[in-house]
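The complex appears here minus one protein chain, its other protein chains still in place.
Letters A, B and C mark the chains as written, and numbering starts fresh at 1 in each.
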Amino acid sequence: MAVDERGLELDTVSTELRRRALRLFGRSLHIRTVDSGSCAVCESEIRLLAAPHYDLHRLGFFFTPAPRHADLLMVTGPAVRAADNLLLKAYDATPDPKAVIAVGACALGGVYPEDSLVHGAIDRVLPVDVFVPGCPPSPLALLQGLLVAVGRLEERVGALSLDLDAGSAG
Amino acid sequence: MTHAIGALAIAASAGWLAAAGVALLGGTRRVGLGACAVLSGAGGVAAVVCGVLLAVHGAGTTLHLGAGPVGAATFRIAPLAAPFILLLGLVAVAIALYGPRYHEPGRGTAMYLAVYNLALLASLAVLSAGNVVAFLVAWESMALLCYLLILRHHERPGVAEGAFLFIALSEIGFLMIVLAFAILATQTGTLDLAGIAARASRVGAGWRSAAYVLALCGFGFKAGLVPFHIWLPAAHPVAPADGSAFLSGLVIKLGVYGIALFGFVLVPGGPAWWGLVTMGFGAISAVLGILYALMERDLKRFLAYSSIENIGIIVTALGAGMTFTAYGQRAIGVFLLIVALYHTVNHGTYKTLLFLEAGVIEHTSGTRDLDRLGGLIRRLPRTAVICLIGTVAIAALPPLNGFVSEWMLFQGLFQGFRISSHLVGILIVIAGALIALTGGLAINAFARAYGIPFLGMPRSGQAANAGETRQPVAGPALLAGACVFLGIGAPLVLTALDRVARATTGLDIRSELLVPKLTVIPAHTDFSGFSPTYLALFLLAITAVPILIFLAGRPRARSRRPPVWDGGILEFKPRMQYTATTHANPVRVTFEPLYRPSVHVERASDDPAGRSGPVHYRFQVTPIFDRYLYRPVIRLVRALANLARPIQSGDVNLYLFYVFVVVLIAYAVYASN
Amino acid sequence: MSAPGPPKALNGDGASLLPRADRIHTERVETTRLASLSHVLATEHGARLADLFADDGADGQIVLRSVYALDHESRYLVLECEIDRDRFPPLSDLDPAAFVEECEIYEQYGIRPDGVRRLNRVLVPPHRADRFPRLGRREGLRLARDYEPHVVTGEAFEFPFGPVRVTGWESLYMGLVTTGEEVLDLYLFHWHKHRGLDHRLRGLEPERATFFAERADGLSSVGDTLAFCRAVEMATGSEVPAPAAHTRAVALELERIYNHAAAVAAMCQTTGLSVGQARSEIVLERLLRCNLAAFGHRYLFGVVSPGGVRREPDAEEIRRQLPGILDEFRYVVDALLVTNSHVDRLESTGIVTPGNAHRLSLVGPVARGSGQAIDVRRDHPTGPGDEPVPVVQVQPAGDALARMRVMVAEVEEAARLIDAHLGEAGAGSEPLAGGGGAGLGWAESPRGEALAWVSLDGDGRIDGVRLRPASVRNWRAFDDAARAQNVFTDIPIIEASFWLTVAGFAR
Partner (left out) sequence: MAFWFYRGVRKGIATTRYPSTVDPWARGLPSAPGFHAARLTIPLVDRLVGECPAGALTREDQELVVDLGRCTGCGRCLELGTGAVRSTGEFLLATSDRAALIKRVPIRGDREASGGG
């Protein structure tokens, strides 16, 4: 369980509950993006989600400028400690039920190890509901992340085996 | 009844005289202040009752007092003075309730309160003067006493200048008033005001016009009509709060009284152009007053400019009324006189309230600068509520009194089409448009004047530490109550004012003013109408609906209240709020040719290195009347004085020689005849 | 500049100190001469202050390095100056371009320029200043509160915008000092994104360091990494095989094309032209797919490596896809330039005067949009020697429209270069020659000249590094551009036309 600097318990217990609630949002879900120190490429891919090739509006997702209107936070970057403030404030300002999507390898602990400058992964600061790996995750992967977050798509990685010999060896 | 009116006036005078004496004797102690306030307040109550009776009775009374060097001083309380006497009493009561908590006992306070109570007396004398001498003596005493009021803190910077400006302009105005009366007195051969009024129709048109124009300008100086207004923003901020309240609440209304006295009583039935000129002065004063108010950061200077605006509205009503009368639309003329009187009382009420509360704000937070205030609604909740009532009233929002009188003014002006001359009709509608612009800007201005100090975060440490324990409440609260009554009780007020107008003009328009009892109509049954009372009830009802819905549908689940979303910054700084100037910025940009602003910017980033740091931005409006009207006049006077300097050597022998020469010339002239 | 040879100031007797072929000259100078030298360089030799940074060895001796670009002589001049005190000569008095770097040096090493001027906060967040790792190796570095306070007085106020801003834009705090409409001043705080890359790269092998250098500014990853790799190659004295050099050039130009297309899309977004935005985003997406097909990564990560390249381009795919995409790009741009609602918003918006561009040593499209013909591809060629020289696109107006025109023209130029390089591009990587040393590398990234300086220890690990993406240079002109008679709503347009990244500045 992550505990933020103010001693506020960010509960991860109700994650499942929140996901079920998000499913209720069905085809109208609003997204706010927060950048906690990305290299600007994840931002570029997120911007392209609204572009004609991906057009996330057709799936019922919308970007919103204010976390007050958001159901879902898309967080990029390795959670730079200097950005704690904005991350926690944005999380606080988002009404419940809400979900957090950690976007990209940085946000999942891949690039920057935890040190005095960065937390190294978003789930050390906020309870994360969906993880989208990739450096950067392609817009398709981001779409999949969104659909997984609202339970409209089954995730595939659970069934994925990296052992290429597993089938034949078994 | 008439005896009661006279007795009450005398009682009020006695109360104020006694209050002045008590102040002189006991003003150095708190008990003395209290006693003075009680007497002053009692005098005020007497004046209120006197004013009400006078209006209801619709006839005056006359008193003769001893004989002076130029004849007996006659005092005659006429119905036209009723609203003013009532306002005088109301202001006196409110200030009496306010004063003891506002002032610290001391010699200065003792003198000040003595002067103030005498000024109340002098004002009553102006309003009840029956002949020219009494009027002029009372007027000049009132002016001098006000001068002393402003000088209360004469050691502070700017006070002497403000007071001097007041007395200098007041004296110029006085000169014009003396001339106006002199013309009428010589042409009618009487000093008695009733006598002048009775014989005025026999005076030649040229003399009458000269007298009216001189009176308009002379009283315009006191009322604060543009361009005679420049003493208001200079004198108001430097006077004590109750002094400013008295000046704005009452003294400038005496100027209105003077104009109404000339226009409707002494030389009634003047040509249409009198009305048009008066209306023009009024409309321009209203627009310029509010435009300058919007640029003002000093709360009291702001209120002073707003007074100019309101005087403009009142004088517009008077002028339009005179115009309608001249074109035979007497009913609308009387209607507009009623509007003017109504707005006079309204403005006196809420402006006094706001000045008194400005004093509370200044006392508690140490500043009048809007850009150093903020967040006072949490620190001064009572003040905030009372101020809100005053602000809603002065911004002419329903259902309070300011809305009713301004609505009536518009209904009057929009009937310009009833005038046979299209040109005049259009001029009246233009005046209406200017007043409409004023109304819109006034809402902006008062949203700013209330929002900047009361809402948001404190912009200075002093504002953050303000507290209202032991601050006066009762006086402003009384006025807030009066605002509500004058708004919702409009039918009652209008009934009384109708009697005043009937007694003054001889025309009763009650049947074209109130149908049936609670609905106000503008002198014609086929134009428009509304009921302030029902409107108030309706507003209360529709406010109740969402409250009920909220109470009934209050969410059962626990709700979370996260802080305001600020973009994730570290901390929200007071300097991240709109300032008073930026609030008015759109107006500033629109009216830039008028303001001719001078802008001064200092910033670290002017150093060309991508540096950032402190920014200082200052903005000043060019005071165009001061710079392009008064300064040249002053320069001219100085230049003339310089020309005269060579003959002023200071040598006594030379002066004796001058005397000798003059005597010689006099003899020569006499001899030649 | 006609006179070859070293600047006279450096060389009393006038003899040629370095052969023309030397593209970098390093000179040790005394602290006392630094100011006068930089004055002479700037005034008499037209030198451009490309970078200023400090470094301290294990012994704690701080060395101040100022990098001057002598663009007309195709050389870089590095002045090294040992600082013995807590103060160093204030270069920003003579050369305003040095100010931001002086602030950075103060934050990282605790030494500050002489004089009474206060500094700005650059990368150290105000609320965490004490627990913050610094580049300086001296123990117990404590910063005095020597920062210029950001206070607004008088009748203006600070309109806070950010750091969380528009969807998909990076975290950046903008404090707009305003009277309601006009922008009086602009406070920019970049420190929300500081990841300490210069700090992190220390002790890594160059190959591993490249992984991070790519992520300093992901949108000019090729340019920055190329500068870094060239610095490493110079430090070790390695040569890059010619096919790899051509591949690098292809990747660099592909990066330029997609960035400029993205900038055009962003400008459409900020002028409210949604259709134009959608059309240019289609181009952008197709370009990214072309990148993927050519190099296996949409943003060309992992192409450049020290000593060569890790991937070779799929020339077939580039030749198949790129012309069609560029046709569509031209089609969109032609339409944009006749759409009044778009052009009018860009015209005379966010003006950077040529004087300011020169004074602040700006680089890239921002400088070229203000009449500064600076392009390190032309001025400081590094390739095998037979590569085509780009024609530098210059516009004099200095407004957002000029920058857009520069970008559009550069896309054409980049396409021409790709065409020329593609035939010879191939894989190849020489192992780095071992040993230590220091080197400077540069590349013309889409945002302008990217610089990197590297010093390697005896084991070939990085001892000190300075990454200077182009964003570091150009952000300093942003508030100037925003202030020039613009109103509030022009700021996003200016930001889009600069097309910088916060990540590159804060790295």
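FYI, a contact is a pair of C-beta atoms (placed from the backbone, for glycine too) under 8 Å apart; a residue touches a chain by one contact, two chains touch by 3 or more.
All values reported here derive from a predicted model rather than from experimental measurement.
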- request: With touch as defined up top, name the shown chains that contact the chain not shown.
  value: A, C
Statement: Answer key for C:Ile111, C:Leu197, C:Ile282 or C:Ile374 versus the chain not shown reads C:Ile282
Message: Looking at the full complex, which residue from A:Val75, A:Ala90, A:Ala105 or A:Leu126 touches the chain that isn't shown here?
response: A:Ala105
- line: Against the hidden chain, chain C presents residues 208, 211-212, 275-276, 278-279, 282, 285, 289, 292-293, 296-298, 301-302, 310, 331, 335, 339
Statement: Had the left-out chain been drawn, it would touch chain A at residues 15, 19, 52-55, 58, 105, 108-111, 113, 123, 128-135, 137-138, 140-141, 143-145, 147-149, 153, 155-158, 160-166, 169
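Following the convention adopted for this analysis, only the chains that are shown with their structure count from here on.
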Message: Chain contact topology under the given definition, line, ring, star, complete or other?
response: complete
Field: Distance from chain B to chain A - Cα centre to Cα centre, in angstrom
entry: 63
- prompt: Where the centres are mean C-alpha positions, what is the separation of chain A from chain C, in Å?
  reply: 30
- prompt: For chain C, what residues touch not just one other chain but two or more?
  reply: 127, 163-164, 171
- request: Give the residues of chain B that touch two or more other chains, as numbers and ranges in rising order.
  value: 566-570
Message: Can you tell me which positions in chain C touch chain B when the two form their complex?
response: 92, 96-100, 118, 120, 126-127, 148-165, 171, 173, 175, 177-181, 184-188, 356, 359-360, 475-477, 479-480, 483
Field: chain A residues within the chain C interface of the complex
entry: 31-48, 50-53, 63-65, 67, 77-78, 80-83, 85-86, 89-90, 106, 111-112, 115-118, 135-136, 138
Field: Residues of chain B touching chain A in the complex
entry: 560, 562-563, 565-570
